[in-house]
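Below is a structure I'd like to ask you about.
Every protein chain of the complex appears in place save one, which is left out.
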Amino acid sequence: MDWHQVWELVSLPDNVPIVLLLLMVPFYTWLAFREAGRNDRLIAALELDPDMRKTHHRVPYPWKPGWPKTVHVWPHLLKREFLAAIIVTTVMIVWSIVLDAPLEEPANPSLTMNPSKAPWYFLGLQELLVYFDPWIAGVVLPSIILMGLMAIPYIDVNPLGNGYYTWKQRKFAIATFLFGFLVLWVLLVIIGTFIRGPGWLWFNLGDTWDHHRVDHQVNYDLHDFFGVTGVWQVFFFGLAFVGGFCAIVGGITHLWVVKCMPLMRKRMSLVQYATMLQLWVLMIFVVAKIIARLAFTVKNFWVTPWFNV
Amino acid sequence: MADNIPAASSEVEEQDPVVTKSILWPVFLAMIALSASAVWSVWDEFYTRRPYKDYQNEWVESAKKAYAGKRDASAAEWARVTASDEYKTLEAAMREADAKAAPEVGRLTTQLNSEVLPRIAALSLPVKVARSEAAAITYRLEHARAHGHADEARHYTAELAALKARKSDVLLPGASAPEAWGFEQMVSEFNRLKSLQGDIQSQTARVRREADGARATFMGWRDAHLRTASPAAVQALLDGLDSFEHDIKQIHIKVDDGELIERCESCHVGILSPVPLEASELGGRKVFTSHPAKELLALHPPEQFGCSPCHGGNGIATESVSMAHGKNKHWLWPMLASENTEAGCMQCHKNDLWMEHASTLNEGKRLFQWRGCVGCHRYEGIGREVEELKLAEKAVVTARKDQAAVEIAIAREVEITEDSAASAEAVDAAYRAATRLRQDLHLTRTREQQLVQDLASLDLEVKKIGPNLKEASSKLKPEWLLAWLKDPRAFRPTTKMPRFRIDDEQVRDIAAFLWQSSTPKAIQAPSVEGDAERGQELVISRGCLACHKVTTDEFDAIGNEFSAELSRMGEKTSAAYIASWVKNPRYHNRYTVMPSLRLSDEDCGNIATWLASLKSDKAVYLSTADALALLTDKSRLERGKKLVEHLGCAACHEIQGLENEGRIGTELSEEGSKPIERLDFGTRTKEYKAEHTYNHKGFFEHKLESPSTYDKDKEFSRWVDRLRMPEFFPLPGQSGYEELKGEIKGDIDALTTFLLGSTEAHIPASLQYMPEGAKQDIQQGWWVIKKYNCDGCHQVLPGATPVLWTLPIYEETASFTGVPGKNGRPPTLVGEGSRVDPVWLSRFLANPALAAEGTAAHERNGVRQGMTVRMPTFFLSERERGTLVRFFQALSDLSTTDYVRPDPAPLEGAELDLARAAFTAGDCANCHLLGGEASVNPDTTYAPSFEVVRERIRPGWTHRWVTEPNTVIPGTAMPAILQHADGANGVRWIVNTAKISATAKRRVGDARLKQLADYTGDHAELLLRYFAQWTAAESAFQQDARNK
Partner (left out) sequence: MSHGHDEAPPEPEIPAGEGNPGGLLTKLRAKAKSPAQLQAELKKTQVWKSIFRHKLDDSPRNRSLAVLSSVFLHLHPARINRDAVRYSFTWGMGGITFYLFVLLTLTGTLLMFYFHPSKGEAYRDIMFLQHDVPFGNLLRNMHRWCAHAMVITTWLHMMRVFMSGSYKPPREFNWNIGVMLLLFTMLLSFTGYLLPDDQLGFWAVTVGTNMARATPVMGHEGPFGPELGFTAFNDVRFALLGGSVVDANALLRAYIWHCIAIPIIAAVLLIVHFWRIRKDGAISGPAPVMLASEITD
């Protein structure tokens, strides 16, 4: 265990926000689930007790008849906002006193930094570069992420869970989102920051970042495993594989939805359902590619003269 | 139902928490925290990030004590000086002169203050107003004229006239009422007063001239005798500390191509103290000491050059010591360690081989060449002859191609002119074209000629530091070669040859290749059997020891390390080879710097006999037959060649088949600024980071100390993948370590300093040193001086001691056959530029014997024929000779281009007789040869021969030499026979009859001496003119005079 290396990584000024992220994300995940749990218990109670439904104010916070349903923003909200502003200001001042913003050598195009890293919030995408061609990792996936985020309100047709935390009423939506956010975004950022060292090689936390380290891993395109040769043969093989993969994953998902979440399927229009399925399949595809690379040394599923997938 | 779900009916709380809950405490605490952080930020800004404030407080305290001590010391010194008679005399003289000038000065001052200045003051405002008004009207007038407004112009002309006619009120001093003055009157009076003011001021200066002179003399004397600042000055420094401003002390240098901001003084407050301060006086605080190298600081004023260009570090930073010293991670130019400080000089003085005040760096540069580093590592500006030679060769080829092309073109045009079918115009055009082409051809040929000449020069300039291995088999003993390659330092601890990490088999392969690839070279041994005793004497006295070291019967390892040590020579080679080598080194190795000593065949034999007899009785070798069997093993040839190529032997040696090998090492010209990531620390990165040697300095030091260090723990599939740099310094336990361990650290420091300084310049170009003219000549000259080890025999700078001078045989009272003690040393070259004629010097450098090859005279010295040590014949190129001549001229502040030999008036009749008499009287021939002698007396005649005086000497120098020889060359044997006398035309020199020996007087005769004494001219001048027309006849005349 190279504690010096660990300290160097963690104390690097620009890595401090990621340490912060590492603490804040689990905390707020926990907080959300705590609130969801309270609501879920309330929901369960209400489902069991029809009488209670008529009298209960349906919020898991204390309430008594006679207490106002709404409160004045001035001062009840504003004083809290004021407090938050003071705390944030204090934190920022102290952070700025204690830690200096980094300034490295003057820009030198002839001296490549090793590792060359994008700003930390893009490191998830940079990590994806390991698994995908740049046009997918750098352009297509970010665009799809943005479009997918924008599509969420329009494909989430669940009328429940509007304006309150719940897990049991929105299991599928929350699980999918958290998987995307926590695993495919935050985790990849953390891997890109703390785990990827010189040459973008994998260094477990505590390994010394050795610039001379040499790794051996030969990755093969999928068609190599099956002995397919020839440009067009390879093209159609890849096309068939990717198409087949999507079809199978989509099909399984469809069966699952129909069997386990019939109501969701029923509420969705075909366009909504198709969009949802597409995004879902794509997410599974990204995960599948990562697993295929890490576990089975697969370089590309689909190789064409113009692009690789 | 879970507990935490409040039922609507249950009485959980009476009060509505959302409305009633106070957050006053959290707000209060947050406010406290915010205020505290605000205060902290101010503290951080004004205290934590300004550590210099503490330093400055401390400085005031330490400096008060230190300056108080200095003041007391200075007061004592001052008292001593002021008490001296001379001080008093000078002070009195100054006061007397002051007093003498006082009345007149007083009168002038009164006149100025009472009559002139008040009137000027009274007039200046009305004059200024009137002039400005006139200027405004004039402008409008000109404007009107230019635009053709005649009416307006007339108007303004009238207005101008009115202004000039107008009277202004002028209240003159002393007057009770203002007077009305016209414009012209005011202006002319004003101008008169101004010029009067100037007159009075210059008159005052004239009157005070003597007094000012006396004051300057007094002050000059006082300053020269006071080694410390005056007590008053120190007191002023002390008083200044009371009002010391606690602030950033900054030097801001702005030049066209950049700027420098240096705040080092903020902490190093005492660094520019006019009174030197040492740490011991400051309570041990090194931070406050004054700059230790005052002379350097005077040459490089900080207000002009700053601090960080020389020392590194970050001049702007003040927030912490490590930031200011540039020791933070991302600063590219960290402050240099004290043992490498001189690396900073390289920022500007990259091309200076030798610098005063930079002994470590000088040594580093010398080692870089001398140890042959430049053979493997390209370095901009060092060893460039090889590259220039290649370029010139290419250029010659191109020039010849061009010529051929032009010749063909001419032939084509000529064909047209001879073509009867061609039109008249075409013939005419072809004729003109041919003419132009012929002129082109002429120019191309000239260029080619010049290139060929350059090539010849370069051919002489290219040197290799090791011997020529093409003649290994005719030179070396087989068994010795094997032992040598195995471990050179075991045979000769002082050798330049590094130790290679090769095993016995590889040694044999290399030796076999060298042996078999070499071509037999005929030994030109004139005579081998000789007198070893005489040989030893020659080696000691002829000057061999200026370059070589040897152990003689009397002395253990005396001489210089410039070239190989000669002890144990007999184990290495044969007497025949040595004889042939010393006869003509260039025959055996065209890349050697070794000159010809113009030895007779017999002496070559003597020297060879002695050197070949030098053997260690402890040495153990294979038998010659066994060794020869290994060396002639054909199967080793290929492997050996590969090894020799791989190890870069051709960097230092001439080797058959490897004449055009390139340099095998990394270029080092800018190694000091190579990004640290590009220095390959191998697997030792972590270790050296922990040791804090993961930096350039650490890299160089580790690498030099043990070049294989970065191979540690590495796995190699092939032997050739290993680092191949050989070991230049013995490691503990290796042979030679015991002998050399004292020098290793110093040499590594010197080389590290040199490499650390080898960076891209990071200071504005306008601040860099770009010498021109004389300074550049000096810069270039040192390369030749050091290349040929001229300063091994000659003193080049005042105070320097050449190695040869330190030999015991040149001690004041030394007795060694043929060497007359101190006066037998090679002459000093201090002032050589002012002494000799540049044209002659160039000729002399080409042929120091000053005699034709093959003549008996050629084997002698040309100038100082009586000396045993002799100026050898170097194979200098024309270029190098020119460089040397310019170097000596420049050292004497002279220029070569404007030198024309003066042509003094010829001596005739009586004057000639007097000059001859003065010469005879001075007994010059006692030490100087007159020329044409059949043999010389080595015991006395070591001075230059008069044969060469006419062409050799610059008359101006000779005048100083014959009058005051001791100031020209302190301690010279040349007597001062002339004395100072007052003459009709001022100062003159006459022969001092008291110093003339009785013999000389007799030779001259009383009558002539009388005439000489009566001669009203300058005797020195007479001698000079005499020398200027020295001929063989004069030699004969003086020889006759001597024989009387």
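Should a chain be cited, it is by its letter among A and B, assigned in written order, with residues numbered from 1 in that chain.
By definition in this document, contacts are C-beta pairs under 8 Å (C-beta built on N, C-alpha and C of every residue); 3 or more make two chains touch, one makes a residue touch a chain.
Note that the structure is predicted; figures quoted are calculated from it, not measured.
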Which residue of A:M1, A:I152 or A:A274 touches the chain not shown here: A:I152
Interface with the unshown chain - residue positions in chain A: 14, 16-17, 20-21, 24-25, 28-29, 31-32, 34-36, 39, 42-43, 46-47, 53, 57-59, 61, 63, 67-78, 80-81, 84-85, 88-89, 92-93, 95-97, 99-109, 111-113, 116-122, 125-126, 129, 133-135, 137-140, 146, 149-150, 152-154, 156, 158-166, 169-170, 174, 177, 181, 186, 263, 266-267, 306-307
Sites on chain B contacted by the missing partner chain, in the whole complex: 16, 18-19, 41, 44-45, 49, 316-319, 330
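Keep this in mind: only the chains that are shown with their structure count from here on.
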Approximate Å spacing (C-alpha centroids) for the pair chain A, chain B: 67
Residues on chain B engaged by chain A in the complex (per definition of touch): 1-2, 4-9, 11-14, 16-19, 23, 26-27, 30-31, 33-34, 37-38, 40-41, 44, 330-332, 675, 677, 682-683, 685-686
Chain A to chain B touching residues, read off their complex: 38, 41-42, 45, 49, 52, 55-57, 60-65, 67-68, 71, 76, 79-80, 82-83, 86-87, 89-90, 93-94, 96-97, 103-106, 108, 111, 114, 208, 210-212
